[in-house]
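A quick write-up on the structure given underneath.
Removed: one protein chain of the complex. Kept in place: all other protein chains.
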Amino acid sequence: MSAELDSLYQEIILDHYKNPHHKGLRGDPSSAGVAEVHHVNPTCGDEVTLRVHLTDGPEGRIVEDVSYDAVGCSISQASTSVMADLVIGKPVDEAMSVHQTFLELMQGKGQVEPDEEVLEDGIAFAGVAKFPARVKCALLSWMAWKDATAQAQSDSAPTGGVTHD
Amino acid sequence: MSAELDSLYQEIILDHYKNPHHKGLRGDPSSAGVAEVHHVNPTCGDEVTLRVHLTDGPEGRIVEDVSYDAVGCSISQASTSVMADLVIGKPVDEAMSVHQTFLELMQGKGQVEPDEEVLEDGIAFAGVAKFPARVKCALLSWMAWKDATAQAQSDSAPTGGVTHD
Amino acid sequence: MDGLLPDLDVIRKDFPILERTLAGGVPLVYLDSANTSQKPQVVIDTMVDHLERHNANIARAMHQLGAESTEAYEGARDKVAAFLNAPSRNEVVFTKNATEALNLLARTIELGPGDNVVITEMEHHSNIVSWQLACERSGAELRWFGLTDEGELDLADADQLVDENTKVLAFTWVSNMLGTINPVTDLVERARAFGALSVIDASQAAPQLPIDVQAVGCDFLVFTGHKVCGPTGIGVLWGREELLNALPPFHGGGEMIETVTMARSTYAKVPHRFEAGTPPIVEAVGLGCAVDYLGHIGLQAIHAHEQAITAYALEGLQSVPGLRVMGPLDATRRGGAISFELDGVHPHDIAQVLDSRGVAVRAGHHCARPAHARFGVQSSTRMSSYLYTTPAEIDALVEGLHHTRSYFKVG
Partner (left out) sequence: MDGLLPDLDVIRKDFPILERTLAGGVPLVYLDSANTSQKPQVVIDTMVDHLERHNANIARAMHQLGAESTEAYEGARDKVAAFLNAPSRNEVVFTKNATEALNLLARTIELGPGDNVVITEMEHHSNIVSWQLACERSGAELRWFGLTDEGELDLADADQLVDENTKVLAFTWVSNMLGTINPVTDLVERARAFGALSVIDASQAAPQLPIDVQAVGCDFLVFTGHKVCGPTGIGVLWGREELLNALPPFHGGGEMIETVTMARSTYAKVPHRFEAGTPPIVEAVGLGCAVDYLGHIGLQAIHAHEQAITAYALEGLQSVPGLRVMGPLDATRRGGAISFELDGVHPHDIAQVLDSRGVAVRAGHHCARPAHARFGVQSSTRMSSYLYTTPAEIDALVEGLHHTRSYFKVG
């Protein structure tokens, strides 16, 4: 039984839980390229308020910053921290593809081999995929990020600029 | 199996079914002491329109006449015919007590011994009490009669006269 | 006989109740499947296994039993989605029965004065009264297609009935009284042409026809668990995801919410939006197993079986003097429910005599009073077959009807 549990609560997860990265809302939510969303897990009440700041880079939109306030379990808190680490500084397209990779890992029922190149600390969540009730915890902030990013994109799309969908 | 069936479909019942007594609405529904009701069996759609005419006798109200139009199965048709035979000409109180006796027979699940003195041809329905689905058929017009009689009583109650309840 | 299910004997063994004998030792001849179907052992066993080994509340529970129960419940949703060929599992909402599914729509689709709702004269009461109530509440007008003497929809005045103010066109796929199979795709297209929502009552179709909501193109479709070899207490509302998510909430309670404060709440998306409270969990699990069972035998094969039995029954019934079948006389154009009248004997009395011989049929208006009124009758006798029905059972019915005539000394 302990082995199962340890596969869920990897050291990396507990570390991020104790010391979450990028926690605490930053920046001005009303400035251009910034969007803020509030997501909840209806089953357990876990919540995240997440702010995304996009800027225009030479080759498209870039995730300038992600910050958040969140209450939730170790899995959801650690996942938020890891997510922020992974997407900040990446072009939106690339960040979306990391999102997709993480999603596939979570929905793989423990059958998907995690790609450390792409997911870095995120590979620690491979064990979560075997606990269907916890998958939602791990995905809460990733879904919030996707939503906020979509809003920031439509919001800040410079007229005549490139739009992504 | 045939014995069971024969206990339901007594000769008397089939006779009344083929040749119902007092069938066909009579009298003026708007005159004093007359009430008409329409009852249906929601399950099967059987219907009866029943008219009761009460008059004042020396010792209280009397069931002067009962007439009806009805569609339904042999049990409901025969029961209506027998009911009319039984109540016409009786004081309302006495008719109500016949009604009560018939009701008890029907709700007795086949355990109640029918009283021929009171129920006359009505004793033929003793077998019906063993068929729960058919009890409603046998009671349809009796319930209609009770309802109509109650209406005719309140309707025609001579001011200051005796009221029954 | 052509078309019968090849392993009919084996299939019958799946249904424990078919072994029953009734009063007087007569064997059961169950010809009331349009009322409710019998349950195969595998459905019963699956429910028992769930109750004995995996019972827990769903979604809310994080423990192993909760995970198992949730997986079983949500697995049933997948099976039903596959059964209907639904594009998304989210479109499958579990209700209590078909009636609740229809009332859910009638309560949540917005209607107002000037709007109209079109139904048909052959609907089950659940698809009539629900809309009557909706029209009373909203001031919308209720209209309906009449029936031809053959028991088909009278489409002659369709152009007057369905118009640009029509908000809903709701109709049964297969009539539970007349057996008529309606031209569903035509009706759906007519609704779409006027921007109306199409609602199909597939309660009688789901047991016996392959259903493909994408091919039919309807907006909503409902059916009920207990007629497809599943348990009572479970029904299905299918609808296009974006339409369902645009409807206001129906019942308020657990699981349908996103967040709740004392003053106000926000709501989840479908399917949870419409599954307030603890859902019929073991019932959904049973239904999932039932549609799998039907799928395994094959809906095409079941349909062929029903048509063969129906043709045989139509022939047998018409050999009884004074018997009049209501609805189409061509087995290929109808489902397996056959309602009839017999001169001189009331349906109750027919059913009673048949019952004394073990033959179970339904007598009454079958919750389709307007369709009975259309044919000038108060009630009728209805036999209805299913995948376990044999030609010998039809013979027993026909013999029983001859006996009924002699018992009541008619003819």
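Quick notes on this one:
Should a chain be cited, it is by its letter among A, B and C, assigned in written order, with residues numbered from 1 in that chain.
Quick note on the criterion: contacts are C-beta pairs under 8 Å (C-beta built on N, C-alpha and C of every residue); 3 or more make two chains touch, one makes a residue touch a chain.
Everything quoted here is computed from the prediction, not taken from an experiment.
The undisplayed chain touches these shown chains across the complete complex, A, B, C. Among the residues A:V37, A:L105, A:C137 or A:A152, only A:C137 touches the chain that is left out of the figure.
Interface note for the absent chain: among C:V228, C:L244, C:I281 or C:L397, the touching residue is C:I281.
In the full complex, chain B touches the hidden chain at residues 40, 42-43, 45, 131-134.
Within the entire complex, the positions of chain C that touch the omitted partner chain are 16-17, 20, 22-23, 28, 30, 32, 35-36, 38-39, 44, 47-48, 51-57, 60-66, 96-100, 102-103, 106, 121, 124-126, 128-133, 142, 144, 224, 226, 231-235, 249-257, 259-265, 276-283, 348, 351-352, 354-355, 359-364, 366-367, 369-370, 373.
Counting over the whole complex, chain A has residues 1-2, 4-5, 8-9, 14, 43-47, 71-77, 131, 134, 137 touching the chain that is not drawn.
As a convention for this text, only the chains that are shown with their structure count from here on.
When chain pairs are compared by contacting C-beta pairs, B-C ranks highest.
Inter-chain spacing, taken between the CA centroids of chain A and chain C, is 45 Å. The distance from the centre of chain B to the centre of chain C, each centre being the mean of the chain's C-alpha atoms, comes to 38 Å.
Between chain A and chain B, the centres computed from C-alpha atoms are 77 Å apart.
Within chain B, contacts with two or more other chains are made by no residue at all.
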